[in-house]
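Everything below concerns the one structure shown next.
As you look at this complex, bear in mind that one protein chain is not there, while each of the others sits in place.
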Amino acid sequence: MLTLTIDGRQIEVKEGSTVLQAAREHEIYIPTLCDDPRLEPYGGCRLCLVQIEGVPRPVTACTTPVSEGMKVETTNEYIEGLRRTVVELILSDHPNDCMVCEKAGDCTLQELAYFYGLRENRFRGERRQYAKRDANPFIERDMEKCILCGKCVRVCEEVQGVSAIEIAYRGFNAKVCPPFEKDLDCEFCGQCVSVCPTGALMGKLSLGKGRQKDIKKVDTVCPYCGCGCNLTLHVARNEVIRVSSSPETLNEGWLCVKGRFGFKFISSPERLNTPLIRKNGRFEEVSWQEALDHVAERLGGIRDRYGPDAIAGLSSARCTNEENYLFQKFFRAAVGTNNVDHCARY
Amino acid sequence: MQERLEEILKTYQEDEGNIISILQDIEESFGYLPEDAIEWFSERLDVPPAKFFGIATFYAQFHLKPRGENIITTCCGTACHVKGSERLISSLMRELQIPTGEDTTEDRKFTVERVNCVGACSIAPVVIINKEVYGKMTADRLMKEIRRLK
Partner (left out) sequence: MENSTILIKVCMGTGGIAAGGTEVISAFEKELQAEGISAAVEKHCSVHKVGCRGFCARDVLVDVLIDGEKTTYEYIKPDMVSRIVKEHILQGEAVQEWVVKDDYRTFHEKQRKVVLSDCGEVDPEDIGSYMERGGYDALRKVLTSMTPEETIEVIKSSGLRGRGGAGFPTGLKWEFARRAPGDTKYLICNADEGDPGAFMDRSIIEGNPHSVIEGMVIGAFSMGAHRGYVYIRAEYPLAVERLRLALEQARKKGLLGEHIAGTEFSFDIKIKLGAGAFVCGEETALIASIEGKRGMPRAKPPFPAQKGLWGKPTVINNVETLANIPYIVRNGAGWFAQFGTERSKGTKVFALTGKIKNSGLIEVPLGIRLHEIVHDIGGGIEGDRKLKAVQTGGPSGGCIPAEMIEIPVDYESLAEAGSIVGSGGMVVMDETDCMVNIAKYFLEFTQAESCGKCVPCRIGTKRLLEILTRITDGRGRPGDIELLESLSNDVRAASLCGLGQTAPNPVLSTLRYFKAEYEAHVHEKRCPAGVCKNLLTYTILEEFCTGCTMCARVCPANAIVGERKTPHRIIQDICIKCGACFETCKFKAIKKG
C-alpha cells in the first residue's frame, strides 16, 4: 500500500494503481471520456488532467501511476479551464443535435457540456461530414458524433479479439472504420456500442423506440446459453427495445450478439405463448397441464411398449447447469435410459 | 501479382518485417496498395485487414489509388516555402489541369505531390521529378521539364 494525498485527503491505495483508480476508489470524481477500467488506458481525451506537486505540466490521471507521498490536485481553476477548452473543442466538431439524438440523456459528452455550461462555442469551425452508409443489420455508425476516444477499437481488439474496426487516417481526419471504409462485417457482439460514450455507435434495433427517460430497466439473465450473462432489459411501452449489461456483473458487462441484439423474439407475433398439440393434423392451443399430461402419457406408453432405450433425450446449451442436471436425471432415473446428449457436442 | 506477393512474404519472414515493411514493399512493387494485395496478406498472416488499413492511411507514403506515370514531388519545407514552393505547385496544377482536391491527371500520366522537407534546403525550392532532385527550381524551368515529359 502507498499513501498519497488527493485534494488534501490522505488516502491509501495499492501499489501499481493509477491516480484515476485511486481517486475513484475514494469517490473523488475526475471526468473522463476515453477511460474504461476494463480496457488499457489511452490518455487521449485529456479530461482527467490533474496537477501533481513537483511535476511541471498537468498529467492524465488515467495513465499516471501513484507513488509514495504524491500530492495530487484534481480540480482548480486552471485545470477546469483546460477541461472546459477540451469539451468546447470536441463540441466544435460535433453535430450537437441532442434534440434528435438517440443517446440524449445517457451521453457523457452531453453531461460534460451541461456541467461546463457550454452554450456558445468560441472555436466554431469546420466540422467533419460523413455520409452515414452502413447496411449492416445491427449497428448504426454515425461517425460525425465520434470523439475518437478509441474505446470501440480497444474493446474490439482487447476483449473481443476481432479488430474489425481500427482508427484510420490521422489528425483531424482520423476516423474509426472497418477496412477500406466498407460496411461493418463482424461478429456484431455490440461491445463497441456498449462502450461508446456518445451517440456515434447505436443499436439499430432501438432507433426511435423511446427516450432514455421513458425506459424501465429490468435486470435478468440471458436465456441463450448456460453462461448466464446478466442482462438489463430496457423496456419502453411494455416492449424490450434494448439490452445492456452492467460492468459490475459477472460477465463484466460483455455480451455476445445473441444476448445483446437477439431480443426481437420477445415481442414477435410469431412467438408461441401457449403449448400446442397437433390434433387431427392441426396444432391446437392447450393448457400447460394438458400438454404435460400428454407428454407423460406418450413417454410412458413408448417405454412400456418398446423399452426405455427406445427413448433419447437431447438437451440444449440454453439450459442452465441445474436444468441440464435435472434433464439427465429425469432420463436416467425416471425414463431409465442412458440415451442423453447435448447440442453443444455437435 | 501473386508471385510478387509471395516474394514479399518471404522477405518479411526472413527479415523480421512488420506490416509497415510489407506495405512499403507492396507500394514499391505496384506504385500503390491494391486492395487485393492487402486482403491476401491479411489472410496469410491472420492479421485483420482493419490493421492494414489503419496503418496504410496513417503514413503519408502509402497510396490507396494508383498514381501517375510521372511523379512530381514538391518540397514544402520551410526554406522551400519561403522561396515560393506554393507558387510552383499552383502553376503545376494549372499546367497539368489537375482539379483541386485531386493529385493525379485524368490520363494518369502525372501525379503532383507535396513532401515534407527533403533536407536540401540550401538549394530551395526543390522539386523531385521521378526521383531526380532539381534544386533552385523556377516555374519556367519546371514547365520545360513537364513539357518534355509530356
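Should a chain be cited, it is by its letter among A and B, assigned in written order, with residues numbered from 1 in that chain.
Simple rule for what comes next: a contact is a pair of C-beta atoms (placed from the backbone, for glycine too) under 8 Å apart; a residue touches a chain by one contact, two chains touch by 3 or more.
Computed from a prediction, not measured in an experiment: that's the story for all the values here.
Asker: Kindly state which of the options A:S17, A:T75 or A:S92 is in contact with the chain not pictured.
Answerer: For the chain that is not drawn, the touching residue is A:S92.
Asker: In the whole complex, not just what's shown, which of A:T5, A:T63, A:N136 or A:N339 touches the removed chain?
Answerer: Residue touching the chain left out of view: A:T63.
Asker: Given the contact definition stated above, which residue among A:G8, A:G54 or A:G125 touches the chain not shown here?
Answerer: Going through A:G8, A:G54 or A:G125 one by one, A:G125 is the residue touching the chain not shown.
Asker: List the residues of chain A that touch the chain left out of this view.
Answerer: 41-46, 49, 57-60, 63-65, 81-82, 85-86, 89-90, 92-93, 122-123, 125-126, 147-148, 150, 167, 169-174
Asker: State which residues belonging to chain B touch the missing partner chain.
Answerer: Missing-chain contacts on chain B: residues 16-21, 23-24, 54-55, 58-62, 76-79, 81-82, 87, 90-91, 94, 115-124, 126, 131, 133-135, 139-140.
The rule we apply is simple: only the chains that are shown with their structure count from here on.
Asker: From the mean C-alpha coordinate of chain A to that of chain B, what's the distance rounded to whole Å?
Answerer: It comes to 42 Å between the two C-alpha centres.
Asker: Of all residues in chain B, which touch chain A in the complex?
Answerer: Interface residues on the chain B side: 35, 38, 48-54, 57-58, 64.
Asker: For a test of understanding, state which residues of chain A touch chain B in their complex under the given definition.
Answerer: Touch residues, chain A against chain B: 162-170, 177-180.
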